[in-house]
Structures are given as C-alpha cells and as structure tokens.
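Have a look at the structure that comes next, please.
As you look at this complex, bear in mind that one protein chain is not there, while each of the others sits in place.
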Amino acid sequence: MDHNLLRDLLEQVRDGRTDVGAAAERLRHLPFEDLGFAKVDHHRALRHGVPEVIFGLGKAPEHVVDIAKKLQEKASNLLITRTTKECAAMVLEAIPDAEYFPLSGCIRVWKDKTIFGRGKVGIVCAGTSDIPVAEEARVTAEVMGNEVFSIYDVGVAGIHRLMSNREKLMEAKVLVVCAGMEGALPSAIGGLVSVPVIAVPTSVGYGAAFHGLAAMLGMLTSCASNVTVVNIDNGFGGAYVASLINRP
Amino acid sequence: MDHNLLRDLLEQVRDGRTDVGAAAERLRHLPFEDLGFAKVDHHRALRHGVPEVIFGLGKAPEHVVDIAKKLQEKASNLLITRTTKECAAMVLEAIPDAEYFPLSGCIRVWKDKTIFGRGKVGIVCAGTSDIPVAEEARVTAEVMGNEVFSIYDVGVAGIHRLMSNREKLMEAKVLVVCAGMEGALPSAIGGLVSVPVIAVPTSVGYGAAFHGLAAMLGMLTSCASNVTVVNIDNGFGGAYVASLINRP
Amino acid sequence: MDHNLLRDLLEQVRDGRTDVGAAAERLRHLPFEDLGFAKVDHHRALRHGVPEVIFGLGKAPEHVVDIAKKLQEKASNLLITRTTKECAAMVLEAIPDAEYFPLSGCIRVWKDKTIFGRGKVGIVCAGTSDIPVAEEARVTAEVMGNEVFSIYDVGVAGIHRLMSNREKLMEAKVLVVCAGMEGALPSAIGGLVSVPVIAVPTSVGYGAAFHGLAAMLGMLTSCASNVTVVNIDNGFGGAYVASLINRP
Amino acid sequence: MDHNLLRDLLEQVRDGRTDVGAAAERLRHLPFEDLGFAKVDHHRALRHGVPEVIFGLGKAPEHVVDIAKKLQEKASNLLITRTTKECAAMVLEAIPDAEYFPLSGCIRVWKDKTIFGRGKVGIVCAGTSDIPVAEEARVTAEVMGNEVFSIYDVGVAGIHRLMSNREKLMEAKVLVVCAGMEGALPSAIGGLVSVPVIAVPTSVGYGAAFHGLAAMLGMLTSCASNVTVVNIDNGFGGAYVASLINRP
Amino acid sequence: MDHNLLRDLLEQVRDGRTDVGAAAERLRHLPFEDLGFAKVDHHRALRHGVPEVIFGLGKAPEHVVDIAKKLQEKASNLLITRTTKECAAMVLEAIPDAEYFPLSGCIRVWKDKTIFGRGKVGIVCAGTSDIPVAEEARVTAEVMGNEVFSIYDVGVAGIHRLMSNREKLMEAKVLVVCAGMEGALPSAIGGLVSVPVIAVPTSVGYGAAFHGLAAMLGMLTSCASNVTVVNIDNGFGGAYVASLINRP
Amino acid sequence: MDHNLLRDLLEQVRDGRTDVGAAAERLRHLPFEDLGFAKVDHHRALRHGVPEVIFGLGKAPEHVVDIAKKLQEKASNLLITRTTKECAAMVLEAIPDAEYFPLSGCIRVWKDKTIFGRGKVGIVCAGTSDIPVAEEARVTAEVMGNEVFSIYDVGVAGIHRLMSNREKLMEAKVLVVCAGMEGALPSAIGGLVSVPVIAVPTSVGYGAAFHGLAAMLGMLTSCASNVTVVNIDNGFGGAYVASLINRP
Amino acid sequence: MDHNLLRDLLEQVRDGRTDVGAAAERLRHLPFEDLGFAKVDHHRALRHGVPEVIFGLGKAPEHVVDIAKKLQEKASNLLITRTTKECAAMVLEAIPDAEYFPLSGCIRVWKDKTIFGRGKVGIVCAGTSDIPVAEEARVTAEVMGNEVFSIYDVGVAGIHRLMSNREKLMEAKVLVVCAGMEGALPSAIGGLVSVPVIAVPTSVGYGAAFHGLAAMLGMLTSCASNVTVVNIDNGFGGAYVASLINRP
Partner (left out) sequence: MDHNLLRDLLEQVRDGRTDVGAAAERLRHLPFEDLGFAKVDHHRALRHGVPEVIFGLGKAPEHVVDIAKKLQEKASNLLITRTTKECAAMVLEAIPDAEYFPLSGCIRVWKDKTIFGRGKVGIVCAGTSDIPVAEEARVTAEVMGNEVFSIYDVGVAGIHRLMSNREKLMEAKVLVVCAGMEGALPSAIGGLVSVPVIAVPTSVGYGAAFHGLAAMLGMLTSCASNVTVVNIDNGFGGAYVASLINRP
C-alpha cells in the first residue's frame, strides 16, 4: 500500500499529471516508510530466520499476551524473554505451542527448526548461578537456527574442568561465555580457542561484584583479543550476535 | 624438541624400559608444553593469517625494536600498536619494510597480503577525533587479510550523512564502529544493517564523557541486538574480532 | 497585610512619627516577605498559566489530598505527579474533576485550557517502556497551556521509523525527548531539527544502564548542540522547561 | 548537482525512458544527499544566523587554520572554541578579522552582527574561576545574534550580591548560568526568575568536585523546575541552546 | 573492681611483696580497662549531658527493648534512633516515659531537661521530604540540653522564604542544615551567617540524586567556608556535633 | 576408571597394539580428567581438612538439601553458607547432625574435629552489626580445624576497648577482622600485631558507606602493611584464607 | 554612599517629596546593597578577626599580587592559599611583611595577632605526606586568632604514638585531623576526645585511595559521633570552621 504511493507519484510523472519539479519536492518530504524501506527490512528478517522477539521485563502480562498472539500469527518462531511466572502461565494458556523455561523466564514458540548456521554455537557458563543467563542464550541460539551445545559450571578457579572441555570448546564456530563474580572465564577460553567469544557478564555475586560491574569491566579489559562484550545478564544479546556470526 | 620428550617416554614404554605405572605418573607431572600443545597453537596462528602483534604502549623503544626484529624473522606480517614517534623512528630504521601510521601510532610490516575474509570489513567512525582509533582498526583489519572500507565522520547528530552511506554499510560482512562522546553511532548503524557490529568506544570528549565511560555504557546498553563492545580506544581488538568473524 | 507593614512604616516616616535613621535600620531587618516580594511572585505565576504542582513521591495519601484540596481552591489548574494507585483513588474521590493517568501516576485538574504557547511542544520517546515518563511530560505540557503532539517508540535502532516522523518533528517549537538504555535518541533528533531538544533520560534498562546513568551521561555528551538535559525520569521538568521556551 | 540526479530520474520517467518499477527501485537505493536533504539543512543554517563552528580541542593548529579559512569563505561568522595560544596566533595571522579571547581560548570572526533574538541572553557565573566558561558562552551568544549581558562572581555563598542583581536577571529572556564546586547557583537563580535557566557545570574545584561531577549532579537534581543542564565546561553548548530559545 | 587491680599491684610494690622490675613488666601487660580508663569515660559522659544512645537500624525489637531498659536505669536521658513502628510499640510499652517520633523513627526518654548550651541550635531543612532527618536532629539536639528552633521548607529555589528567615538564622550559635536533591541550602545559609553550619545531606530525591550522593558531594565542595558535612541522613550526628559546639 | 583410560593407552603402547606416534597424538587430545588430575585434587582436599562447602545464596532449598545430602555422604564435615530460615529448616530435617547459626545463616555438620592449625585464629569485629559476618568466619575457621577465639564490638572509636584486648590479639597466628562503616579496625589492629590480618569489609552502615564500598576502599588503602582484604561480607573467605595460613 | 540612597528616599517621604505608594514600589526594586546589607557583612568580619583570603589555585600570579595588594591595604591580616613558587616570589616582593610556607603553598600577612579563641585548636595529621594539608590548617588557625598546637605523624597503624599524645589531644577545644589513605585517624581520635573533630581527607595515597575518595568516604561513615568532614585537602576549610567553633 505504502509502496503504491511512490508508484502512484511516479505514474503521475510518467503520465504528465505531475511535473518533475513538484514531484522532486514531494519526494523529499515523503515519510520514509512510503519509500518502501520498511519492506526491505521485513524481507531481510525472513531471510535470516530471526524470530519475533518480545522483551518481557516490566511489561504487563495482558500486554505480553496481546503482542505475542499478534506476532505469532505472522511468524513461525517467537521468543519472549524475562517473563514472570504469572505472565508465563497466561501466555502458555493463550499459545499452546509455547515452551516455558522457568530458570531464565523465557517462553519460546519454535515451529520452524531449520538450521541456518555454518557451525556450532557453544554456550558456556562459569557457575551454577550463571545458568539462567546461559539458558536464555541457549534458547535464543536454538530458535535462531543454530546447532547448539552447552558447557556449564567450568569456572576459572577450577581450570581442570575447563581444560577437560578443551576439545568440545574447539568444535564451536563461536562461543557465548556467561560469567559473574570476577568474570574471568571469557579470557581463559579466549586463550584456548581462535573463534570469536561473546562475553556475557552476569549480575551473579555480591559485594565488590556490584551487580555485574566487576565482571563487565573485567571482560572489557580482557587480555584475549577475541573477546567482545554485551550488557550484564544479556544472554539473549550474546546469542543473537553469535547467531549472526554463525550465518553463512 | 619438547615433542621428543613425550615420544621418548612412549618409546620407553614400548621398549619396556619404563613400566606403565611409572609412565602414567610422569605424564601427570609433565609440563604442558612438553605435551606439544604450544605447537598446535603455533600452527593455528599460521592457518588464519594472524600477524605477530606487539602492544607498544609503555614499552621502551629499544625493547620494541628488539622484539620486532625477532618476530619479523619468523612471521611475514607484523603489527605494532600505540608507539611513540621516537619509537617509530627507531623501528623504521631497523625494519625498512615497515609502514608508520602517525595518527594511531601503528607500525605495520605487511608482506603477505593474502585475503582470508569471506566479505568486506567496514570501519566506521563518528567524528574526526575518532579517526586515530578507526585507523588502528583499519590497519589491523587489512594486515589480517580482509578487504576493508572506511566511512569516517558520520555521527548520529548528522543522520543524513549516515543515511547517505546506507548502501555502503550494507556491503559489509561485519562492521567496526568507533565513537566517543555519547557513543550512539553503533546503535544507529546496528538498526540499519543485519550483520554484527563491533562497537569501539573512544576516549574522545570531555566532562561527562569521563574518558570514554559514557560511550562505553551507551554501547553496552544499545537497543540494537547486533552490537557487541570492546574496550575504550581498542581499535585493534575491534578489528581483530571482526577479522575472525569474517573468516570462512 | 504584609504590604501594609511597609506602608505603615513609610507613613510613620511621612507623618514624622518615626525618624529616617530608625526607619532605615528597621527596613534592613524587615523579613523579605514583608517587602511584598512574594506577591510579585504569585502574580507572575498567574500570568504564565503555570498550574499548582504537588510532587507526590513519598507523600502520604492523606497529606496529598489535603494539599490538593487547598491548592485547587485558588488555582484553576492542578497537577499531582508520581502518586500511587491508593493515593489516586483518594484524590479522585475528593476532587471529582481530576483525571488520573495510571502509567505515569499523574493526576490532573484541567479547567483553564487557554493556550499560552507560540507553537507546538513535541513529546517523543524511544521505546514503549519510556511511555510513563513521556506521559508525565505530555500531561504537564498540556496543563501548562501548550498545543502538544506525541511520537512514541521511535528508537535509534530503528532509524526508519524516526525518519518517517521527520516532518512531524519539524512542526515543533521545542521537543521533549525521553529515552532510557543508551539514550541516543535526543542526539539523533537534535541533528534533524533546529529547535531546542530537552532530553529526559529514563531509568529504563538493566545492567550497564545503571538506573539511567548511561542515558544521562550519553545525553550530556551529545554531539548535537541543541540538546540540554534534565534529571532521570523527570518528564515533568522536561515539559516544564519546554513550556517556558514555548511562551511568547 | 545532486539535485539533478533526482530530477534526471524523474525526467526519464516522464519521458518514458525509465519505467515506473525500475525508478521506484532506484529511488529506494539513492543516497540521501542525492534527494537534496543536505541542501535544506544548509538553507536552515543561514536562516537562523548560526555561525560556522570549529571545535578546536585536540585539533592540530595547521588543521584548524585550514578548516577556518575554508569555512570563512562561505560564512560571514565563524567561531573556533578551545584553541591553544599557538593555534590562536596562527589563525589570527591567517584571518586578520579574527578576535582572540585568551581566557576561554575562543576565536571569533564576527562580520554579520544582525540581532536575531527576541530578548536578552544573560550569562552568569558563580566565581572568578568560572569566567573562562562564561566567556565562551558570551562570545557564542553574541556571534549568534543576541543582545547579551553578563553578571560574574555572584556565588550562592554571597546571596546579597546575587539579590543585588535580581532586577538585572529579570531582564533576560533566557539565562546561561555557569558554576563549579557545588553548582548551586542555577537553583538559586531558577527560583528568582521564571525564564529557562541553562546550567553549565564547570570543572572548577578540587577534591570532591571530581572535575565537575559534583556540580553536574547538583544541577541535574535542582529543585528549581526551570533548570536544564549541558555538559561540564560546555559554555558553547549552553549559549547555543539559549540562542535557539531566544529565536522568535 | 578493675581499679583495685592496679591499686593491688601498687600496694604490693609499696609493701615490698612485688619488686619494681616485675611490677613494671606486669604493668606493661595489663589490659587497659584495668588501668581505669573506662571509668574516666563514663564520668565524662555524665558531665556533658550526653544521653545514652541506641542506633536502632537493623536491630531486633526485643534486643532494642532489652538494651533500652538496661541503659535507662542508669541514665536519665535515652535516645533510640531509626526504629520501626513495631519496635516503637514494644519500647513504649516497656518504658512508659518514652516519646515516639514517627516521622524519623526516634524514641526519646527525656527526664533531665537541663540546658547545657551557650546559645541556640537551629535546625533547618530544605523541603518537606527532608523533615524526617531534621526531626532526628531536633530530637537529638533537645535531649542533649540545647535550646532549639526549627525552620522547615526553605529551599534554595525559593530564596525569598530563606531571606525572610535571615533574622531567625542569625540567632543561632550553630546550625544543622538538612537538604537532599542538589543540597545547596548549606552553602546559601553559610553565606548568610558567620556561625558553623553542619550540613546533613539527605537521601531525598531520585535519578541523579543517587541516594544522597549529589547532595553530599555538593556540600563537601561548598564555596562557603563555614560548612562541614556528616553522613547522608545522619540527623543524629549533625545535632550531636552541633551540641558539642554549643557547649561552653 | 578415568585413570584406566591412560593406563590402557600406555599398555597398548607397551604391548605394541598402538604405535608411539598415534599414542602421542591421542594423549594431546585426551580430556584432562582422564589424565587423573582431578584425583590429585580430591586427595589434597582430604589432606587439609577442608570441608565440603555449599554457597547457599540464591539456591533453591530443595537444591541445597540434595547437594548437602550427597556431599555429606563422602565428607565428614560440611558447611553451608547464607541459607534462609526455610532452607535451614529443611536441611536440619534431612541431616539431623547439622547445626544452624541463624545470625549468619550458616549450617554446619562437624564430625571430624581434628585440629590442623599451628596456632590460634582470632575473629574480631568492630560493632554488633558486624557479628553475622564474624560468625560466618568463626563457624568456618572452626570446621576447618583451627583453635578459634572471638573478640566482638571493639570499634576504632572506642580505642580503650581495643587496647584492653591487646594481649588476646597477640595470641593469634592470624586474625580475621570484620568491620563496616569506615572499616578502620584492620588498620588499627594491624599496627598492634605482627601477624597477617585478613580484613573483611561488611555492608553495615548507610549513606556514604555505599553497601561496604567505603570500608573496602579503606581496608585496601590501609597504612598497616600486614593487612589484606577479601570481598564485602565474605566472612567465609576471610576464615578460609586464615585457615590456610594457620596450616603447618 | 549606598546607604544614602535609602536615607534619601526616606527623607523624601518625610519631607513629602515622594508619596508612600511610590516609595514602597521603589523600595521593592532597590538593589540589595543599597539597603546596606553588605555593610553589616563587612562589620561582622572585623568583629571576628577573619582575615582576607585569596584562594590562589589556578589564578595568574599577577592577578594574585593585584588582589593581595588591594586587600592588604584595608585588612591587617591576609591569607593566600595554594600558590605556586613563582607566585609566592612575586607576592613576597610586593608585600615584604608576607611569610611563605612552601609545603602548603600558603602566604600569610599576620599583623594583628590578637587571640579570639576560647581554647586551643589542635592540628593533627596521620603521616608525613599529610603535612602540607596540616600546615595549611595550622597557618589558617593561627591567623584567625587561635592558640594552636600540632601533632604530626600519628597514624592509626601506630596506635602507641597516638595514645602517647592522648593528654595533649585532650587540651584542645576543637581538633582538625588530616589523613589520607584509609582516613581512619579522625575516628580513632573522635573516640578519645569529647570535643568536635573536623576531619580533612587528603589526596595522599595511590590505587584504591582514588585521590582522597577512600579517606573521604571513611570519614563520612565514621562511627565516632563527634566527627564532621570538609573537602579533600581542604586544610583551610577545616581550620576555618575550627576557628568559628573556638570563638566565644
């Protein structure tokens, strides 16, 4: 429809109903969507298998259900992050296909299970308390069409466990590494592998952890050159970028 | 040589000169390098065209020259970051093949110009003051075997200039985006493209910029899901990860 | 009455009941209100259509109701910000004319709808989570006698939506732009328009957003010269200044 | 020239040399500048008497001279902020019309002295150490076509001096108030006047002033509703917004 | 009893039962309390009319009641700060003489109302939200034997109200000034009076107030030389020092 | 079992079933645990009397009970830190030998009471509010096989009480000193003794204490050279290191 | 002269040359100084023996000399703080009576040596590096008419030295205590004496001292109730308040 507006204008020029000067002037003032850009965007999303995503934090349950139902009609895959138990119950009732992941608060509708990735995405976390963030990452990486493996509880203070998983780590095309406290795991893993490591600081810890600040600063100053960082507890973001990296 | 140590031991077992129990015990106490791990590492580096790198900041010029000469013998490509003018003069005298990039303080020996990347790496920066960081990124991306293009001075406050480069941006397989002050450029670009955006906060700015803190926090909290962040002024790191992402 | 005190003194001087030295001495020690300054102030408020305002945060509901009833007697317009649901229910019962805005917690009595502004005040916000702050701004701008329009959910990561509203933005005499996370929207809008942009950082976000700190620093270091900043979540303050700017 | 590109395309459509579908497709991929947006921008600048501005901090003197000479050819007014003495000497030699303000490091070419403002812009500062920032504001406000007055050294700890200037303050259409240390002056002035107050925190002070942080936080949390804030030491920015507010 | 230990030792020396060398050695190892220092301390407290004080924050109600009953037996005056409603109810039942101040959570037993001060202690606060802290200060100053007056709600943004209280302020021998938000009131008052001003930052405010940090930094960097600062919300501490200053 | 894997390989070499080259290759890719490292680790733990430890914070009660039951089967001593009342009740029901320490939330199973230490571990705290952290330290130090003594409520502002305990302090081989607020106690004690002082900042305090930050910074900048610091509220960690120091 | 303006007006009223209404109106608009307030202020300064003070930091030497010469004409005592060596040389040449204190950078003209204080002001510092700040305090306290004693180098980590000075400390009516690093000295002294303790954090230290932040936070959270705090390195401010406290 929007597209027609542009075509209409051009047809008017073609047919001599509008002259060139007036058309040029109008074009400069057309809203961008009328130029059809949004459509390009829509198309691209389909191409890459990116699901529709709802960021659930702070949204009213009714609101989440409404958006979810609408989005789920036009997209085969849907991801809702950071919901509450109450919200999850309502969504599950409204959308029977949905899975709920209580540790991370994710809800997922995963109908199209096509694999888009070139290789495997590895999800790693340092301690058991980091699992909720790692789970958000895993659920995201899967729904975005990746082959995923997880290695949990391999903190830097137990290097033997980490070294035991060396071979596994080397299978990944890209790694998402979640760690709280001092956040040293991405550096250690970054030194073991040559693929990109997406570091996700978690808010796990107390005192000088300052809700993830210590881990975040540590990851940003990593001496391993293959480490980049996303926001504290942002398992979704870490897996999202990892999925893009894993695209052909 | 190290490798021989392991082989020697195994040969002793084979030949019956050492029994299995003693060999198992010794294996558990062998230094890791003796197991040949370092060699694997060396091999991997060659495979990917990663140059030898010297982080020049705070190193004495004589020290840099010494390391540079030694590394340059065994590697075809060499990168030295953050040197001073004095240091650069000494290196250029010692290594005639070296190029010097005065804005960023980089020195580069670039003999092997093989392209390893799948696509293009785009280097973008927000203001003219961010160019030194962008240059460090460009020099790095090139020496790591990527086809590189640069777009400088396209800050968020002049969205027209950014939008004019939309087509160019879409050519990239991965983008390195450098910005100081409020560091908003990666978010804006992240919304325009669907490839990974490596955000490099710069220390450009004054007052509430707090030496790059404002930009760094802004990039970490980006509302664009395809943005990850490296350390302030770390153009090298941004391009290093971008190169890995661009590998097949 | 206070005024009379000054007049009385002057009349005493005129009539010779008090001599000049004693009067000069007394004048220097008169409380300021007795000099009638407060009255000037009161007058000014009426002239500009500024409503009576109660900052509700942390006040006991009974207390709010009491102040509201008293103020509403002498002023035609009244604004209460940041009330709780409980408080709102009590005020609405006490003052039937009052409207309640549950997202932002504002209550408004809007009898005098005179327009004082020279042009339009535009209220813009980046994401749906910023709407409560934007609503506080809108409600304030309206009750202060401005023609107001709102554009919600036009974050920097979706520049197309922002560009689509370019024409609309240019209609404003002044803009109030609310954004959390990285707070990049005011910079982007500041580059599109030539009018003043009042940036309101919101506490929306998590992790490195640090309750609005990232947005606040980002806005203060904006590379757009027409941006100024108010406190985190201060939609009221943003609209208040915008209203003053819009006065003839 | 750019404009012609759009016209050419439309003429091709009109003349039947390009069909509507192909033209629509090409339009969607035209760089924005080719649509003539930049021109609109240029025009707007002229309309409002905004000078060309060079932010001098960190730029090489030769670089500043080059840009200055180029800009000065097409604009009647030019402002360079934060230059060094050395840079200033070079600019003054190259552009004889330029004035140099050594306290703030500003250089100004002020040929077109048209007054664009509705009223007066008042520049106020708290202590003598804040004068460099206030001077940058004054120089900016003047060159942007405002009638300007200055009140220096009226800190909050000497309220009598501030109150003595009450009448003067009330003459302003908008005030730019610069203060370091605790930065309390904008609040005090905000309570005395009903016009917008642009608060500029300065880095003046030591210890807990933390290079302007104390003043900046103080101004952002001002209990006066007519106060907005720009970056630390940003006298230019404060005056720039004040000038926009003072436009008809 | 402890005292006897020292006397015993000296008597042994006197009587020749212990020789000088052994006594010197033992003296060096005697616990300090045995030297009677604690008693001196107890005496001093009585001399100055300092009440027994219980810091209630985080203490279990039963615990507070126990300590209160014990202390109240040997001291005529008792002050409990920061209690909860529940705790207060239990204390009031156990100690019928006690008064409860619900705004600040103070409980006071005030039997000895002797005035120890040289002059008046003035308690001032900026906004109505600061009253709980000011009340804690007032209750403390009274029970420590001072003539006290209070001036509430005289913030810097309403300088007229402050100036109207100028004469009153000048009556004080020392002032305790409580303010949140930007915390500018102590500076303004410090400039009006020549007596010491004890500034108490309060945690009142939101956003950039950062729970009292903005006010605290502002007060520490006050340009008035007669201002000193105590901890955020520490009304008790402010009044305690003021009482000492007011002692002869 | 894992161990057998290594032996098997060596036996194959011995028996000629695998040649040396293939064995060397396989060895380099064996997971570390297969090399028997974990076993060494297990042995070491037993040697030093370190109990099994569960960090209870944020773990679900059922989860804690499960781990506790499993660990308690193979270890004689077990320590659970930071449990809730609910969790404690469930653990005590499941493990009748367990003691519960409600102030600190610790649970302890202490069957093997062997003393491993060379001397005494002293646990000191500054105020009564620091006792929960000190208790966590005491419970830990005891279960790790140390002779322990405690000195509570000897803050720096009452130096007499501290000095009275001088002799007692000098009995320790190592001290764990817990303090909130300004955290000055470790410095003062560090100056009195010549043994290592493990400083534990506590989150006790309000306002500028910033949840333990003030104490933590104070302890790290201690002018006593024998002071080292662990995380805020980390009584367990302080006692753990003290126990290691006290080992022969 | 200003005063005459008020008298003139009142005489006009007395003589019937101006009527009461017009006079009242004019009075409301008279600048404050014309009401003679400044004079009151001047008088007060003389009464208390407060010297003229120049804050030298960042002022040009010529500027300091000019102000110093002017002030020194009307005041018998003059204090210049934080000068450079160059500045000091110029002042000493211009004002032969001046003394220079190179550690602190103070310059003092001390002609009127009247003692105004009730008792002694004690200046204490923790380490030899704190002496410059302590010296600024001593020089200030002396020139403000106090009997002063100093105790240097009595840090908390050497409590014996502090305790040896116990008797001396108790002679003071008020103490100024300067300390860097962890800033624990004011708490320790606060516990030994019952007079007010003005704590001056110094920027002495490195690392986690963060230029005085650690000391400042420590002092603000002191567990001694008689401690108040001034800005980092503000020896002048500490002594200024101490002098006021010591006034009769």
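So that you can tell them apart, the chains are marked A, B, C, D, E, F and G in the order they are listed, and the count of residues begins at 1 in each.
Just so it is clear, a residue touches a chain if its C-beta (ideal position, glycine included) is under 8 Å from a C-beta of that chain, and two chains touch if they have at least 3 such contacts.
Since this is a predicted model, take the numbers as computed values, not measurements.
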Going by the whole complex, the chain not shown touches A, B, E, F, G
The missing chain sits against chain B at residues 29, 31-34, 37-38, 41, 57-59, 201, 203, 211-212, 216, 231-234
Omitted-chain footprint on chain A covers residues 126-127, 155-160, 162-163, 181-184, 187-188, 190-192, 205, 207-210, 213-215, 217-224
Note that chain F touches the absent chain at residues 44-45, 48, 50, 53, 194-196, 198, 216, 220-222, 225-232, 236-238, 240-241, 244-245
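We take it that only the chains that are shown with their structure count from here on.
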More contacting C-beta pairs: D-E or C-G? The answer is D-E
Between the Cα centroids of chain B and chain F the separation in whole angstrom comes to 40
For the pair chain C and chain F, the C-alpha centroid-to-centroid distance in angstrom is 54
By the touch definition above, chain F meets two or more other chains at residues 37, 160, 163, 207-209
Contact graph of the chains (line, ring, star, complete, other): other
